[in-house]
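Only one structure is covered here, and it is reproduced in the block below.
The complex is shown incomplete by one protein chain, all other protein chains being positioned as in the whole.
We just call them A and B in the order they show up, numbering each chain from 1.
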Amino acid sequence: MRAKSRWLALLLVLGLVLVACGGDSGTTDTTAATTTTEAPGDTTATTEAPDDDDEEAPMEIATDFGVDLDAGVIRVGMLSDLTGPFGPLVSAIVAGAQAYWDDVNANGGIEGLQVELVVRDTVYVVDNHIQFYNEIKDDVVALGHSTGSPHTVALNADLIADGMLAIPLTWYSGWSDSSMNSNLLSHGTPYCIEAMNTIGYLTTEHLDGASTIAIASLPGDYGQDSAAGAKLAAEAAGLEIVYDGEGAIIPTDESAITSVANGIADSGADIAWVATTPGTFSAIFGQALAAGYQGTWSGPSPSYSPAYVAPDSPIKDAIAASFVGGTYTASWVDSPQWHDLILDAGLPVSDYYFEGIIEAKILEAALRQAYANGDMTRQGVLDAAKSLESVTFDGLGPDESYVGADNDRLQRQGYIYVPDPEGLAAGTSGGRVDVASLYTSDLAANYEFTGACYTLAG
Amino acid sequence: MRGRPLLYTSYESDQSMLNTTTKKVVLGAFLAFLVLLPFTGGAASSGDRLFDFSIPFVGFLSSNDYLQLLATVCVFAIGALGLNLLTGVAGQVSLGHSFFMGVGAYTAVWLGAPEGPLLGMGLPIWIWLPAAGIVPAVIGLIVGPTAVRVRGLYLAIVTLGLVFIGEYVFRNWRSLTGGSQAGRSFQELDIRLWKEEVPLIEISQDGPWLSTNGKAFLMMLVVLAIFTVLAKNLQRSRAGRAFQAIRDRDVAAEVMGVNEFRYKLLAFGISSFYAGIAGALLTAFLGRTIPERWDLILAVQFIAIILIGGAGTVSGTLMGAAFVIMLPRVVQNFTEWLKGAIDEGGFISVIADPIVATSANDTGIINTLPGVGPGLSVLQANQVLYGLLIIGFLIFEPLGLYGIWLRIRNYWKGWPFTY
Partner (left out) sequence: MTDLILIFAQATTRESHLAAAISEGLSLGAIYALLAMGFVIIFKATQVLNFAHGALAALGAFLVASFATLINFPGRFLPETIPHWLRWSLSALCALIAAALVGMLLERIFIRPMVGEELFAVAIVTLGIDIALRNITNDFIGTDPRPLGDPWGTKILDLGWVTFAHTEVAQILVSIVLVSAVALFFRSRTGIAMRATAFDQEAARAQGINVGRIFSISWAIGAVLAAVAGIFVSVFPRRSAGVDTATAFFAFKALPAIILGGLDSVVGAVVGGFGIGLAEAFVGEYVSFSFLGSGFAGIVPYLVMLLVLIVKPYGLFGTEEIRRV
């Protein structure tokens, strides 16, 4: 009897594992085509001169980590949150980056070198982030992205010591402050500026006579940077802050979510600015709605998820009627030139790939510049990146510059959008349509940037 | 008389820590290997090593990456030794180990971190490390009486409550912890006499013979060795025997004159001391911590370590720590290897194909593609395996890795006879 039970247990263990392979039936399909199958036409990459170079003589390329000229491969690391709280966003971002690099590779790569991504899932845990960085750092020439601010800050000293370039996948305003860590290539509107833009748009173009605002956010860099921007914007627009829940949202704690929702409902504010994860936003939204809140909802990009306006979602109509959001990339609807790339890779319609493509384009520019300089060491790629005067994104986002003073480089342009349930259901949009592109509010345009809006402690 | 197994001529030799010559030799060789490891592999990595050669077969362990992992193993082993004393030896189930680790970590941060906007006193390691053990031990003794009153599963849930209450305090005590999801940095393994500029022994910089991670690994190894000897010693002392008596039958133990209340409290205190040291070292070594680190998942990880290793045994606990910490890397490397095997084709690819999905229209239990698709991600696969291993060990081998080791040893002891 007992022995039989034990064997049954063993069988089920196997069974459970087998069952898992059918998982995830309805979601995203994955990227196609592996990157390494096709070797570059010219086997000796060292002798191939870059296109924009006049010299005919073969060029020596210096390399140290992550670039293998003989194999014709450049390896780029990605520290991503694929299954944690920001999983929905980041996995699409990684898929977008992969699709873009596949396209680059198919068209000759970086001067004949194929780009390969080394992705690690950190689940948004700092310890994992540090350990995975140590694991992959000697295999990669740069970090294609590093998800999360405390996570990226934890690598600060290592990044500088290793001469490693990293693109932060977080829009903390501190990244635009070069005294914080000059190895980080910030891009897109920081949370703080995004809040200024969105609230500026709401008060000047969307709502008439809004006089009060409720602000709630996650604790930490993302939430509180966004809340700091919202407070500045509220002051500039003459809005009274009737509920201040900066840092009050705890994703794992249901009662904290309830108390924030009640706080917003009790305040009866005209605008509710909520900076949180996709999962908790829907909880706060629903509970405030149930408590009778009727104001306009707004928040930074990670608060919104197209899943809210999916056909079966109970809050579909309520969200569509009351949400206005801010973000940093163009929408699917406004970027038809990119549709083929995404659809050919077998990916479903979504707005989130473009951030991955933007990251990839920044890195591509840096790698091409480094190749032209003849120095593809980690430090060489970093130096090349910091000499880029302008990186353009083919309509996906505002241009970036990595030369000049922080205040001049600060990205002030963003996008304002509203949900689009019809487009999502019809498969013609990723669930959002923009109402303003490359928008800058007066406050954001004149904001004197001297450092992060919210100081990340120690 | 010499060389005969299981023959002891004195109580002392029976109870000695290393009661056979084989044990002494094997342990000595293993320790020598571990100490030598970080000095080797200079040719493979970017210098900073005394020797250029690599140890055959396991030379890859001397890379900075693996040295960091090994150092983490040592830190977790220290924490697990504490939980083993409480749960394995004294039989008191605690799901609150991560709370005490957090208390130790923040004690260390407060005392050891440089003065600045957040709380910090900039004291040297020889002050903050012991304090990181003492403070949790005192807190363990304070909450102990409540814990001693309840028993069994009630105790497990009470200690689980501690984790949630602790997380709340850590999240909100922002001047100390840096706040939720932000945390603070603390990278202070350097050994100083007092607050002088140039440390006595510098851990945080690469040296001529050793890399940073190599130094940290050796340091953790030394601390682990000390705590292992202490734990082993405690287990064969009067207190250790009292713990075991309480575990086996608490009422019977009391009848025999073991003061149940006192020894349970002592077990709590000592286990919290170990936890605090481990928490402090983990933080100082990794360099940054956020309040959410000290959660239930960490506590469960420690339970898993002692169960998989073998509850109640010191060597099992050490094996369990190595196993649980190395498991994610093993799963990952194994997946990559299978992926490579599929590309090459041949016999292995037939087996590997259903396990690993390598392209969009391929199905497999583990999905290696970036982004989300059908199938478990490597990390989820690791988690599922980890859960199943806990179940598997409890059902098939309650003595854990130690039990497996015993069986192997006993098999070869009688070889070629099977009895």
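Basically, contacts are C-beta pairs under 8 Å (C-beta built on N, C-alpha and C of every residue); 3 or more make two chains touch, one makes a residue touch a chain.
As the structure is a prediction and not an experimental result, all values here were calculated from the model.
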| item | value |
| --- | --- |
| Candidate in contact with the missing chain, chosen from A:Ala256, A:Ala370 or A:Ala452 | A:Ala256 |
| Among A:Asp103, A:Asp158, A:Asp266 or A:Asp383, the residue in touch with the chain that has been omitted | A:Asp266 |
| Among B:Leu230, B:Leu265 or B:Ile395, the residue in touch with the chain that has been omitted | B:Ile395 |
| Touch list for subunit A against the chain that is not drawn | 2, 5-6, 8-9, 11-12, 16, 19-20, 23-28, 82-83, 85, 87-88, 91, 219, 245, 247-256, 258-259, 261-263, 265-266, 268, 278-279, 282-283, 285-287, 289-294, 305-308, 310, 312-315, 317-318 |
| Interface with the undisplayed chain - residues on subunit B | 93, 146, 149-154, 156-158, 160-161, 164-165, 168, 171-172, 180, 249-252, 255, 296, 300, 303-304, 307, 372, 375-377, 380, 383-384, 386-391, 394-395, 398 |
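The rule we apply is simple: only the chains that are shown with their structure count from here on.
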| item | value |
| --- | --- |
| Separation of subunit A from subunit B, taking each centre as the mean of its C-alpha atoms, in whole Å | 34 |
| Residues of subunit B defined as touching subunit A within the complex | 45, 63-65, 68-69, 72, 113, 116-118, 120, 171, 174, 178-187, 213, 286-290, 293, 329, 354, 357-360, 363-365, 367, 369-381, 384, 388, 391-392, 395-396 |
| Contact set on subunit A toward subunit B in their complex | 6, 9-10, 13, 16-18, 20-25, 27-34, 78, 80, 82-83, 87, 91-92, 94-95, 97-98, 117, 119, 121, 123, 125-127, 130-131, 134-135, 137-138, 149-150, 153-154, 156-157, 218-224, 247, 250, 346, 455-458 |
